[in-house]
Structure formats: C-alpha cells, structure tokens
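In what follows, a single structure is set out as structure tokens and then discussed.
With one protein chain held back, the other chains of the complex are shown just where they sit.
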Amino acid sequence: MATVDLPLPRLGVGAETAPRPIKVVLNWGRRYSLWVFNFGLACCAIEFIAASMARHDFIRLGVIPFAPGPRQADLMVVSGTVTDKMAPAVRRLYDQMPEPKYVISFGACSNSGGPYWDSYCVTKGVDTVVPVDVYVPGCPPRPEALLQGIIKLQEKIASESLSSKGMRAKYGGHRAATAAEVTRPLVAPPTREVVGG
Amino acid sequence: MGQTGEVTTTDGPRELTVGMGAGGLATADMVLNIGPQHPATHGVLRLRIVVDGERIITAEPVVGYMHRGAEKLFEVRDYRQIIVLANRHDWLSAFANELGVVLGVEQMLGLEVPERAVWARTLLAELNRVLNHLMFLGSYPLELGAITPIFYAFREREELQAVMEEASGGRMHYMFNRVGGLKEDLPAGWLDRVTHAVRAVRGRLPDLEALISGNEILEARTRGIGLLSPEAVAAYGVSGPIARASGVDMDLRRDAPYLAYPELFAPGGPGRVVTRTAGDCLARLEVLLEQVHVSLDLADACVERMRSLPQGPVNVRLPKVLKVPEGDLYTATENPLGFNGYYLVSRGEKTPWRLKLRSASFNNIGVLRELLPGALISDMVAILGSTFFVVGDIDK
Partner (left out) sequence: MSPAVEVLVRTVAVLAAFLVLPLLVGQTEHKVMAHMQGRLGPMYAGGFHGWAQLVADGVKFAQKEDVTPAAADRPVFRLAPAVGLVPYLVALAAVPLSPGLVGADAPASAVLVLAATAVGILGTLMAGWASANKYSLLGAMRAAAQLLSYELPLVLAVASVCLAAGSLSLTAIAGAWSPWWLLWQLPGAFVFLVAAVAELQRPPFDMPVADSELVFGAYTEYTGLRFAFFLLAEYAGIVLMSLLFAVLYLGGWKGPLSGDLGWLWTLLKGFVVSVLVIWMRVAWPRLREDQLQRLAWLGLVPLALLQLALTGVWVVATA
C-alpha cells in the first residue's frame, strides 16, 4: 500500500521557546495533566474503568479520563487484546494524537498476546504497532498495578528533556504512514435493501 | 471515532452533499461510521449507518474486531486449560462462562459433583450476575450523559468483588471451577462476609435506583425507544434480559434447570423470572435492575443453604490425563446476558475435537439491524447501550 508522508511533529509554542529552568515547569505540567484516552479492547478495560472509579481513583494523579477522542489525549492506555483486524485502528488513533504523547500497555494481551499467544488473529503485543512507554503486567492487572504504571510514567516525564529536534529524531526524520492509516475513501453504504425508515 | 468520521479527501465520488431544509436543495444521505473505537460501543463494535440528517436509514453491525479465535484455541488446550480461555469471552460474566464448560465435561464423564460444590457454584454464579448487571446499570446512564451512576455502581461492584476475590483469588477471571467441582473449599467465615456484602449492596441499591429509574430525563430518552417485538426476539435468537423485556418469558435457570436452580426456582422459592412487556430501552433497564434484586435474594438463599450443609469435599479426584469419552453434547446455561451454550464434540482425546461457542451477545446485537432504522443518532446510543452486549462475547 502506498505510504503518505505526515508532517514531522512540532511542539506547541510554549515548549519550543522556553529556557531551561522553565522546562521543569513544563515537565510538571505534562506530568500532572495526562488526559487519558482509553483504548478499551477487552477484559482489561473493565479494570481500567475500576481504576478510574472512587476506590482507586487515578484522577487524583491528574489522569483525566474525559478525553473521548485521540486529539485531546496525552496518554493512550491500550487495555486488552489487540487483534490483527484492530491493529491498524490502534496505529491510526495513535497517529492522530498530538505530540508529546505516551502509551501504557495494560495487561498481558497488549503486552505480548497473553493467553492468546498462539491465536491466529491476535497481535503479539501492541508494541509491534506503536511505541510503548510503560508495560503493566497481569491478566487483567489489578487497578493498583495501573496506578503504579502511571506513577512510573510520571517519573519518566519528570526527567524528560523535550525538544522538537529530539521528537523528530524519534521518527528518524521521517514520519510516514500507509495511506489507509491516515485517510481512506468514503465508506460504501450497506448493500442490504432499505429497512424501515 | 478515529478510524471513522472524517470526510476524506481521496479520489472517488464525494457523495456527501449537505443541505439544510427541504425543498429545492438537493440532499444526500450520509454514511457514518461508528467505531471500531467509539465511546458508545464500549469496546470495538463497529456500526456502519446511513443517516438522513440525524435519522438512521440503515444500520449494519460490523463485527470481528475482537475476534481472538478462542474456539480454535480450545482444540489445542486440555480440559483443564480450556477454562482459562472460556471465561474470557464475556469478561463480565467469567464465572458463568466457566460453568458451561465444566458442566458439559462433567456430564459427558458422568461425574457426580459434591452438593457443597453445587451450592457454592450457584452462589458464585449469582454474585457474578449481580456484578455483570451493575456494570451495565452504571455504563448505560453514562452513555446517556449521566456520569454519576457508574460511580455508585462500581462502589457496589468493589464490595462484591472483594468477596469473590477472597474465595477465588481473582477480581474478574475467577478460574475457580474445576471439572468435578471447585478449585478449593471456601475460606473460613466467608459466608458471613458474603451475607454482609449482599446486605450492604442491597441497602445502597436505592441510591443507584433513584438516579436511574427515578429520573425524568432518562425516562424520556428511553421510553418507547428501540421497541423490540417478541417475533423479532424469536427470529434473531435474542435471549436474556433483552428478550424478557419484550415479554418473552424464558429463563434457563427455571426452564432447563442446572446446578441448584431446580430447588431455588421451585414454587415458593426465592427465584423468579423478571419480565416486562413494553420491549423498549426502559423495560430492558428495568429488567436488569430487578434482576439484581432477584440475584441478591438467590445469593442469600444459597448462603443459608450452605450453612446447613455438612463439611465435605468440593471436588472429585480426577486422573492425571483427563480424557472425555467419544460423543457430543450441547450445554446451555443462563448467562447474565442470555443463553450461553457450548457444543462439545469429543473423539476421546484429551482435547476437544470441537468446542463450539454459542454466545448471547452475538445474537443480541444482530437485532440492531431491526432496531436502529428510523431512530435518531441519540437514540442509537440509547438502543446500543440497552442491548447490553460485551464485544468479546460477540466476536469470541
């Protein structure tokens, strides 16, 4: 399939022009404002929801679960089995998230395929599709495990030094995607005859 | 969203013509892709709908994004290992899923399960049913825009999950069933904690109910929406709470009893089948709410019964290599979401030759084709949520 060049990522104006001491503040901002986009695929999604509820409550940590779409999200949590049919969608949504972005792989299935390791249709780990920052093991992991994973990610963010240059280096100076991942023709209407209406 | 939604720029005919008002303006129907990642599809169901403005003309569910090939994997797992995969297709009713497998294997082996294990299984299955229903009682209002009920529902879920976890060690996937009984006996004093948890949940349930069934807006959004006729129920093989909300009085716990249900559903027993006749979204929600009460009553009855049972084994000794005699058997159980059937074909090996899975959600969402046309996009969310499906249960 033909590939399409995407523009290389550029940080927002704030991060680009800031002097070094300000970077600490910037990192602090990213650390405590992680709008999370839940890629809820399977069993683990329920434990993800449990982690956002009153008992475990990751909103305390500044993980805000009110981002329904990828455009507003900073963190994607892939919770559940990624199948080969779903993998392109995962990649596509990852590409739609604005930089800087982070990914937590939540659960055995998205880490490695888990109990479906020998299935013919399960992707053996979401890290074959998108880069992963933190892996949370378990089948499904307990909500506490997700909290720990979030804290690990926050520590990572706090010690980060972010620049457009570094970010572009991550893409190897070339961000490309298959044409189907960024755009695709209009969906044909169902062929079945009109019912009701 | 994501995969979907954008008006694209590739070549080919642009059939999208948007016009306001009627009359002289040419209008065209818009094809809208819902999913595979959309907040309303809780999971990865995909719907391809054709809309005229906001009114849906046709709708087609596209399934398979969650297909994990469990049935094929069953064929390379022995009968002990199958349970691991079997409880994962409907991740909200893990215990009920395990049951179908072990009941079938036990019947083919001709095993007699100790009475203690039978009652413990019944108890855990009913608690599992409550857990499942609570999830939908929380997530359904969420889809209609009410964000609070899910927090109430999860408080109760955590309460019940704690006792389930104490017995089985798992919060979701219990792996507590074994062929011939249970993995181990219940912890000492556990029954008291179950009673306590059930009482706590029952005591706080009115809070949740007041937010759901007492709300005028929710009623306005659900009453008369998504009418499902008993004929459609029969035609599509819909089962479970959705079928019962359309007046189809059918519940395997009563009609083809297994475990300890013959006694519980006997006249005078605590078991009863909840039905409604309206067949709309509200009726489906009401059935779910009332079933929570029934299941809590059943759990109480099981606890009472278990207290009077003598101590004894909860499983039977099995040979190291478990082989099921040649033959085939269909086992159906009443899962929280509907009929869950396993068709087991054995050729005398230690793995099944075929284990076909009949899951409730697959049939239940098939009927969306009938329900959605004519509805608005907002109604679509209400209807979709009220079919109470689990994507893994659709795609297996």
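Think of it as A and B in the order they're written, each chain with its own count starting at 1.
One rule holds in what follows: a residue touches a chain if its C-beta (ideal position, glycine included) is under 8 Å from a C-beta of that chain, and two chains touch if they have at least 3 such contacts.
Quick caveat, the model's predicted, so the values are computed rather than measured.
Chemist: With the missing chain put back, one of B:I217, B:A235, B:A266 or B:L309 would touch it. Which one?
Modeler: Among B:I217, B:A235, B:A266 or B:L309, only B:I217 touches the chain that is not shown.
Chemist: Could you tell me which of B:L47, B:A96, B:L109 or B:L144 touches the chain that is not displayed?
Modeler: B:L144
Chemist: For review purposes, identify every residue of chain A that touches the missing chain, sorted by number.
Modeler: 9-15, 25-26, 28-33, 53-54, 57, 59-62, 64, 66, 68-69, 71-72, 74, 96, 98-100, 162, 182-183
Chemist: Name, in rising order, the residues on chain B that touch the hidden chain in the full complex.
Modeler: Output for chain B: 1, 5-9, 16, 18, 30, 32, 38-40, 53-54, 141-148, 151-152, 155, 211, 215, 217-218, 220-221, 376-381.
Just so we're on the same page, only the chains that are shown with their structure count from here on.
Chemist: Which whole number of Å gives the spacing of the CA centres of chain A and chain B?
Modeler: One centre to the other, that is 28 Å.
Chemist: What residues on chain B touch chain A, complex-wise?
Modeler: That would be residues 1-4, 6-16, 29, 31, 33, 36-37, 39, 42-44, 48, 50, 55, 57-60, 64-70, 72-73, 76, 84-85, 88, 91-92, 135, 150-151, 154-155, 157-158, 171-173, 369-370, 373-374, 391-392 of chain B.
Chemist: Would you pull the chain A residues touching chain B in the complex into a rising list?
Modeler: 39-43, 45-47, 49-50, 53-55, 68-70, 81, 83, 85-86, 88-89, 92-93, 96, 115-116, 118-122, 139-140, 142, 179, 183-190, 192, 194-197
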